[in-house]
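For reference, the structure is listed below as structure tokens.
Note that one protein chain of the assembly has been removed; the remaining protein chains are unaltered in position.
Showing chain A:
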Amino acid sequence: MLELKNVSFEVPEEGMEKEIIKNISFVIPEGKFTVITGPNGGGKSTLAKLIAGIQKPTSGQILLNGQDITGLDITERARRGISYAFQQPVRFKGVTVLDLIRLAKGENISISGACEYLSQVGLCAKDYISREVNASLSGGELKRIEIATVLARGTKLSVFDEPEAGIDLWSFQNLIQVFENMHREVHGSILIISHQERILNIADEILVITDGEVTSHGPKDEILPKLLGSSSAVNICDGRK
């Protein structure tokens, strides 16, 4: 279970402190699939970074299974069971897909073991396992490898920052299946930042963030119809920027 208590995050801008996240509190229950959505620039990605420890809140507390992790760095949070998939995956010269999956898994798993994670994200494993995670891979391929590293970790909480960005339509159904399988098998909490209606549709809970604040939070059946019925929903749900 992840809990945010009165979390705020400010950045300096033109000599002033600009508040990106404004006194946010919410709970992500154990084993639930939660989707965070809302207009662009509302603070969703910042929130994901605060949870992973990439950014530190200006004030407030973050608790994982009741323990205060606010002061812990990225490594410590990862070791306590938080995974984070980047919106724009990082490239590495010389580091292969197999290396990255082994690092994610934290052990020297077999090639066939590593291939399974790639197959789960719809990549033909033998074509990719020894490739370098560099600019020779397309955005969509990198994105799927990024998701595979999170699958390999199999932690209690997995945070995905817009996993659908950069993935073609053809792969999208496969991606939804990946998340459904994760939900079934990992028995952890999944937190996805997304604009896609089809991802919102498989959520247990939806949390809407607008202008740094939680504007609604509840079960999907309650929140989604409201989103789809509102004029802003068009922008939210079809991913239009």
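Everything that follows uses one rule, which is that a contact is a pair of C-beta atoms (placed from the backbone, for glycine too) under 8 Å apart; a residue touches a chain by one contact, two chains touch by 3 or more; residues count from 1.
The rule is simple: contacts and distances are computed from a predicted model.
Undergrad: Out of "Heavy-metal-associated domain-containing protein", "Cytochrome D ubiquinol oxidase subunit I", "Diguanylate cyclase" or "SufD family Fe-S cluster assembly protein", which one is the UniProt protein name for the chain not included here?
TA: Options "Heavy-metal-associated domain-containing protein", "Cytochrome D ubiquinol oxidase subunit I", "Diguanylate cyclase" or "SufD family Fe-S cluster assembly protein" considered; the missing chain's recorded name is "SufD family Fe-S cluster assembly protein".
Undergrad: Given that one chain is not shown, which residue among A:M1, A:V27, A:L63 or A:V95 touches it?
TA: A:V95
Undergrad: Per the definition of touch given earlier, which of A:A78, A:L137, A:I209 or A:I223 contacts the omitted chain?
TA: Of the listed residues, the one touching the omitted chain is A:A78.
Undergrad: One chain isn't shown here. Among A:A52, A:I69 or A:V214, which residue touches it?
TA: A:A52
Undergrad: Please pick, from A:T149, A:S171 or A:S194, the residue that touches the omitted chain in the full complex.
TA: Checking each option in A:T149, A:S171 or A:S194, the one touching the absent chain turns out to be A:T149.
Undergrad: Give me the chain A residues in contact with the hidden chain, please.
TA: Residues touching the hidden chain, for chain A, are 52, 54, 73-75, 78-79, 82-84, 86, 89-90, 92-96, 99-100, 103-104, 106, 149, 153.
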